[in-house]
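Missing here: one protein chain of the complex. Every other protein chain is in place.
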Amino acid sequence: MMTNPSMFDVKDIRKNIPIRRGLFSRQVGTWDILNGITFSLNKGEIMGCVGESGSGKSVLLDCLLRMTSLSSGEVSYSGRNLWSMNQDELRGFRRDVQLIFQDPVGSLHPRMTIEQILSEPLAINAIGTPHERKERAAELLQLVGLDASMAGRYPHQFSGGQRQRIGIARALAMNPQVILADEPVSALDVSLAAQVLNLFLDLQEQFDLTYFIIAHDMAVLRQLCTKLAVIYAGRFVETGLNQEIYNSPQHPYTRALLQSSPSMARSLDTRQQFEVPRGESPDSARLPAGCPFHPRCDFARDVCAVELPPQKRISDTHAVLCHVFPEAG
Amino acid sequence: MVSNVQTAGTILGTRETPGWKKAAIFLWENKTLTIGLVMLIVVVVCTVAAPLITTYGPNDQDIRNRLKPGFWSEEGSPGHPLGTDGVGRDLWSRIVYSFRASLFIAICAVLITVAIGMTVALVSGTFGGWVDALLMRITEVQMAFPFIVLALAILSAVRPTPLVLVVVLSLSAWPFYARVIRSLIITEVQSDYVKAARVQGASTWRILFQYVARNVAPPVFVVATIDIATMIVLEGVLSFLGIGVQPPTPSFGNVIADGKDYLNTAWWVSTFPGVAIVFIVFAFNLVGDTLHKHIDPTLRTRY
Partner (left out) sequence: MMSQLPTHTNTSTGQHLLEVRDLKTYYKIGKNREIKAVEGLSFTLDPGQTLGIVGESGSGKSTVSRSLIRLVDKPGYIAGGQMLWRGRDLLSIPDGEMTRLRGKEIGLIFQDPTTSLNPLLTVGGQLLETVKTHLRLSDHEAQAQVLETLELVGIREGDAVFHKYPCDYSTGFRQRVMIAMSIVCRPDIVIADEPTTMLGVTVQAQILAALRELQHELGMAMILITHDFGVVSEISDRILVMYAGYAMEYAPKREFLLEPKHPYSVGLITSVPIIEARKSRRLKVIPGFPPDMLRLPPGCPFAPRCSYVQEKCHEEMPAAREVAPGHWCACHFPVPKADLDLVEQLSFEETA
């Protein structure tokens, strides 16, 4: 039996930032941004992470990219702890793992031509001669469906959808293994977003890529991902395969997300109501005791306000962090 | 497999027009810039070709023709279009030669200011922490000193050679640049494209010079251009007070000072150098302002 090799192994990572006030920077509290996240990402998987702003999902990406330190826990890539890599391993890591940004405007340097932007990764890592890099830039443009003649233009001369493609092209420059994406289509128009989503799937097939995508739109992740994690207040409250999460969601927050996502189909069904979860997003400086979701949960019991819920396994691939669900019996 | 090859369609296209024609159209459509450029050319000519456009030297005295008015009056002496000053020196000549001293000092001062400001900003922005805090406190102290007080303090102890003047001017101006450049750097460093570069493994040096500098340099350039005018005015103040460029070398400030005793009678001696200062300030401001709008390639029009 051959399982896919693990690309990322994340073990119980936490990130807590002290809040300091006053002349002497006294610590008055902590921002508990990540509170124990564990998962692995295997080759060929498309993993999605859904949550709202403040849930910690962006910080999670930064941790995977080694852009921010961990308060505790470990992130390993190909078996090596990110923070104990030597120079060579680190360089290899930087070639293997790339990032696609949400904002196509801010992620491309306004004063560099597309060709320069696309050959930067190669130049930084001293790959190829300048001529070879130029050719590679042209090749990358064609890969994402843009004309190679555009290499001499500046980012502002392109539309949002095209800029996002350039961002994708840049991520592909060094033949990465893993691509992390931060809300890759939320800033795009409907038809352009659809093109980019299809492009993601095409590239995945073509290059056997592994993805980790964070988003707030559950429909997008349904389309793309093989497995998902729902993040709330810095924890994965539910993880599972695509069909497990969408067909039999267990955690009340997962269900709240699904219910509050606007849907064309549901709008036609007069039997269903547009469900509205109550309450506000959690403040990571002031997380409630016990389960962080309990103040907003319709199913909360006494124990939920006191104790952190345990992780319950529903299947090999489906887990949920809840006292109440799945219901026994 | 991947579709949708883009053709020229939606990109703001470029047609094939010859470069000079594009430049001519550009100048015609941006008349303010053109006017500013023409004025700047006048400034440059005055500075560089002073001997060619004056008949008398700036220090040629002619006591018999002192305080004569210029072309607007019948009493004007031929050859002195703007009149003469208290010892008969040709005013036009003195003004034209003033450009040299003033511009030289102003440009040097700006260059040194930018150099110091940028260095401090880079150090501050890169190291952060207590280094940053310390440097910023220094800038604040420096900025709290009124320019005149500082100038008087230094120039009462040291002779005002051009070098000293450049130092005095730079000392008062570098803190502003340092602070502004520092905040520009901090903003840049937080941008997504810098993050992209870090994800690709770029070193800090590369990020600073390839990415940050590219975005910071143009606005600094524009501000520095306009600042040349400011320096000229400041130097004029110092010269007027007698602690700037020393006579007999003409500079706008001391030519104005020469005429301050005759304001009611030979008003031209003080007025025309003032006009010249306004002219220079205008020139640099016009150019700098319109440059500012055009230097940013991200300022595309929506339509």
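Letters are used for the chains, namely A and B, taken in the order the chains are written, and counting of residues starts over at 1 for each.
Heads up, the rule we're going with is that contacts are C-beta pairs under 8 Å (C-beta built on N, C-alpha and C of every residue); 3 or more make two chains touch, one makes a residue touch a chain.
Small disclaimer: the values here were computed from a predicted structure and weren't measured.
Although one chain is not drawn, the whole complex shows that of A:V105, A:I127, A:A194 or A:L287 it is A:A194 that touches it. Residues touching the missing chain, restricted to subunit A, are 52-53, 159-162, 189-195, 197-198, 201, 216-220, 222-224, 226, 242, 246, 256-271, 274-278, 280-281 (touch as defined at the top).
We take it that only the chains that are shown with their structure count from here on.
Centre to centre, using the average C-alpha position, subunit A and subunit B are separated by 49 Å. Residue ranges on subunit B touching subunit A, taken from their complex, read 1-7, 10-12, 191-193, 195-203, 206, 210-211, 214-215, 218, 296-298, 300. Of all the residues in subunit A, the ones that touch subunit B in their complex are 65, 67, 90-91, 94-95, 97-99, 101, 103, 106-112, 120-121, 124-125, 142-147, 150, 153-159, 162, 170, 174, 195, 199, 202-203, 206.
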